[in-house]
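Of the protein chains in this complex, one is absent; all others appear in place.
Read from first to last, the chains carry the letters A and B; within each, the first residue is number 1.
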Amino acid sequence: MTALLEARGLTKKFGGVVALDHLDLAVAPDAILGLIGPNGSGKTTFFNVVTGIYGVEAGVIAFDGTEITNAAPPRVYHAGISRTFQRSRLSLPLSIFDNIMIGNHKRLNQGLWFNLMRRGAFKREFEASYQAARSLVEVFEPRLAERLFEPVAGLPMIDRRRIEICRALISQPKLLLLDEPSAGMTHEETAALMDDILQVRALNRNLAIIIVEHEMGVIERITDHCVVLNFGRKIAEGPYRQVAADRQVQEAYLGVA
Amino acid sequence: MLPGAAALALATVYVIALLAVEKQPLVIGLLALAIVAVLGADRMGLLASVSRSFAEREDTLGALAILAAFVVAAFFHDNHFVLLLVVTVLIYAVAALGLNIQIGYAGVLNFAGASFFGIGAYTAAVLNAHTAVPHLLVLPTGGLIAALIGSLLLLPVLRTRGHYAAVVTIAFALLFKTFLEVNDVLGGPQGLHVQGMNIFGWSLNDNMAVGDIDLSFYLGYFVVSMAMLVGAFVLVRRLVRSWIGLNLDAMRLDETAAGCFGLDVARWKIIAFTLGNFLIGFAGALFGMVGGFVAPNNYTFADSLLLVSILLLGGIGNPWGLAVATFIVVVVPEKLQTIQEYRFLLYALLVIAVLLFRPEGLLPRPMRRYVAGWRP
Partner (left out) sequence: MDPGLLAQYVMNGLMLGMMYALVAVGFTLFFGVLDVIQFSHGDVLTVGAFVALATYIGLRSAGISSSPILLLAMLVVAIGAIATLGLLIARYLVLPLRAAPALNTLLITLTLGTVLRESVRLFYPQGADPKSFPALLPTSSINLGQFNLRLDNVIMLAAGAAVIVGLQLLLNRTKLGLAIRAVAQDEETARTMGINFTAIVLFTFALGSALAAFAGIMNGLYYNEINFGTGLLLGVIGFSAAIVGGLGSIYGAILGGFLFAGLQTIGAVALPFAGAYKDVFAFAVVIALMAWRPTGLIREKISERV
């Protein structure tokens, strides 16, 4: 099966620090890949490199047949990659609906004439978008579906995380990058969140996910495949059980016995 | 709708009173009354309900506001001084709306607002004197020239950190004034005369009369500037209540995230900056024709900061708040002649107070409503 996302030989340096070291990584079109490793091993840097926030010194990234190495973030988004961020990056003064629509950029008509002059057509697109946002939010938290025009600032952290995921999913991406989605949540909340994500994925068979997580229970439950990083290098790959038992992985997390 | 309509009616009566009185103690008394009344209304939650009323019935209340403005103009139909003041408020409000697109929505700092305003006025001076361009067309031309010259500043303005745009626009503001003073091509420090507006043969600089009633020639300018303000207001409102408004907000609040969701940040900054300058130049051209002359000393860096203070006082991003703030900033120093000289200092102090204690401004920005009156 041809990979949806394939990274070969990725190297990223920050001054003297090597954050990614000749990394090879591949994701199949509807796989759920767990990306794990100790703090500072390069997981978020990998996401930042794929989404174009950072450029690379060496290596190639191919997505869905096209090369996207060093592409600017908007181009990566339009190709079909969406993400969440490690620290929540929602626009707090804006409403829930606004925040989700930010993620819907490519499916909305951005023309000046359309937005300023064709108000009838705009209204129809707005109403359709509202329904889409509402259906998506209903999956994660039905109570929020009634409150789409309230400011995000008033929501508790867990709801904000959910909205952030809705923002990433609304454009129906082919690849979703989740960066520590469960941070700050209880086990139950995390389990519920994962169920919801899987539910959305069931409706959208072509969604591949790369999830960075520290909670191994989540990784074990939902991923089919894992990649373990340490110091920017891949040190193990395979199903969770297999990598968890890998000696090198254990040393990376816990230190040499 | 009632709170909004009541507020409008009260405001109209107050404005007429304030514009009519001349004796300084009366003016001070009226101003003090306004401050007390507004603070009291805020305490009692009335301001919030007025805000909601405007948000929900904006179209109707907007029409009523236009009517109120005409009532004020009719009341002072032969008073040149007051009408000129009103026209100035209307024109400045358009410039403030343009500046608001840049600073308030897109987050692009522009400390040379008065310079672009001046560019519009100089364009009017030159075109009216040396060409046969119809005066109504001179207005958008003024806007165009302002936008074009603004594009020279685009490269540094596009950089991420706000202070780059700040320095460049400050430098431009200083350059603009100094250049015009040193250079005699555009009249030097004395400036240029601007021919009054002439629409299809109707010269706006001539006084009119309807039967026995004398009408100040400024009424003609009132109608034109009212039309301009309403047009700008509608444009800005539609802009805000659209995906474009959303893009601008997203860009202002978190550029990196916005880029990750497809926003071409550079493109939208350019659009916002250019559109804003166009509006400012447009207003400036009309201002030049109303005043009859243009000189570098009226378009200094301090004047640019005054425009920015209108934004801060009115609440960045709120067009209604902007209108109120423009009125305050333009009218109060004219009525309180004693503080005219001190107006830059006083407004600066007021802005500092606002930034320290009430950074959202007089009227904070409400949640975006894409379609007026729409409910889920």
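We take it that a residue touches a chain if its C-beta (ideal position, glycine included) is under 8 Å from a C-beta of that chain, and two chains touch if they have at least 3 such contacts.
Bear in mind the structure is a predicted one, so any value in this text is a computation, not a measurement.
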Inset, instruction - Can you work out which residue in A:Phe85, A:Phe122 or A:Phe140 touches the chain that's missing from view? - result: A:Phe85
Inset, instruction - Quick one: say which of B:Gln24, B:Thr178 or B:Ser203 touches the chain that got left out. - result: B:Thr178
Inset, instruction - Looking beyond the chains shown, say which of B:Val13, B:Leu349 or B:Val371 touches the absent one. - result: B:Leu349
Legend entry - Where the missing chain touches subunit B, by residue: 107, 109, 111, 152-153, 155-156, 159, 161-164, 166-168, 170-172, 174-175, 178-179, 182, 256, 301-302, 305, 308-309, 312, 341-342, 344-345, 348-349, 351-352, 355-356, 359
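We take it that only the chains that are shown with their structure count from here on.
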Legend entry - Whole-Å gap between the CA centroids of subunit A and subunit B: 43
Legend entry - Touching residues on subunit A, where the partner in the complex is subunit B: 51-53, 72-74, 76-78, 82-83, 85, 89, 91-95, 98, 101-103, 105-106, 108-110, 112, 115-116, 119, 122-123, 126, 130, 134, 146, 148-151, 167, 171
Legend entry - Interfacial residue positions of subunit B with respect to subunit A in the complex: 235, 238-239, 242-244, 246-247, 249-250, 253-254, 256-264, 271, 365, 367-371, 374, 376
